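What follows is one structure encoded as structure tokens, with my remarks underneath.
Below is a slice of the complex: some chains, not all, each in place.
Naming follows writing order (A and B), and every chain is counted from residue 1.
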Amino acid sequence: MSLIYVLDILGTFAFAISGALVASDKKFDLFGVLIIAFVTAVGGGMLRDVLINAHPINWIGDLNYLFVIFTAVVFTFLFKSKIAHLSKTMFLFDTVGISVFTLLGLEKGLSYDLHPIIALIMGMISAVFGGVLRDVLTNKIPLIFQKEIYASACLAGGITYLILNHFHIPENIIFIISASIIIIIRVIAVKFELELPKIKDDLFTKK
Amino acid sequence: MSLIYVLDILGTFAFAISGALVASDKKFDLFGVLIIAFVTAVGGGMLRDVLINAHPINWIGDLNYLFVIFTAVVFTFLFKSKIAHLSKTMFLFDTVGISVFTLLGLEKGLSYDLHPIIALIMGMISAVFGGVLRDVLTNKIPLIFQKEIYASACLAGGITYLILNHFHIPENIIFIISASIIIIIRVIAVKFELELPKIKDDLFTKK
């Protein structure tokens, strides 16, 4: 559990930096950068907790999220020009983040006795909605709707978790396997620029 | 009640298709289309339930919504080029959808002992907010704020419901009359391209 918490914090840090970078590109002031970093980092878990009525919600119940986000914004202010060189590190943190967010969200859903499908959706909301909020607030169409296999990776990892969970495998092992699947799919997808199909043609399109 | 549930499902199906069509026009991938179909179909009821603290919220408490939305997205993928020819059928489903959503939302508000005005607003949120979310997430100004008498139809139907309810008329009859009013107003408004007034001139404008 302690390791997972560390990974959760690392993911929060990476998400906050991703938000801060987008906001600073948009010429937001310090306050705007803080807000965007904040919603990117905790927006997914916040929506999940509101929807399943889990109070206190994530960042209200644990002040560490706020401290991590604040640190990430200060870090971005100080080292913005260097972060470009850290893009691989950031991508790693970010990918670890979405895998941990997905599985923690799913577990929280199950612990609230939700149907596994609903719990799976809660996992995906946890991982994905922060980025959606970031994009809506900066007036862009959410990236996730158009590109990156991001969400599919979360889905695959979540389904793996549920299947393994069904066979009563120890939780730690389930967590590691499922997280690895999310990370591997995402890395492969980004490396080979995989995309999901779009609705262009249908059964009646003449080829 | 069973008939109303069928209409609710039909409306959900129509809303999901409307969302899927907008998302596929924006070149969203499969995941993006699913999300937009989802928020369009259940976004209104979801917001209503969060605001009035009705847990489990709509789609968490009844998995059928998810199945209907999923079916609608598959249907859109397969038959996109044909749906244009079905536009009258879709408009009918959609119009039935908003009337049922409005009245079910209003009834839910009343069953939570809310003031009738608040319950009326809950009915309108149920009918309208899904489309607003769809438009915000696809980076458009929500259609409903600019055109179509849509919301006014819901309002008129909701007020009818409250008035008839005051006179203790049987619920089924109230439901049918109020739903008919919403449907009729919407059909007439679309047919004759009626619009609500805008704030252009005021008392001091010289004519």
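Quick note on the criterion: a contact is a pair of C-beta atoms (placed from the backbone, for glycine too) under 8 Å apart; a residue touches a chain by one contact, two chains touch by 3 or more.
As the structure is a prediction and not an experimental result, all values here were calculated from the model.
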Complete-assembly copy number [criterion: all chains share one sequence; 2 shown]: 3
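Heads up, the rule we're going with is that only the chains that are shown with their structure count from here on.
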Inter-centroid spacing, subunit B versus subunit A (mean Cα positions, whole Å): 30
Subunit B partner contacts - residues on subunit A that touch it in the complex: 50-53, 114-115, 117-118, 121, 132, 136, 139-142, 144-147, 151-152, 155, 195-199, 202-205
Residues on subunit B engaged by subunit A in the complex (per definition of touch): 20, 23-24, 26-33, 35-36, 46, 50, 53, 55-57, 59-60, 63, 66, 76-82, 136-139
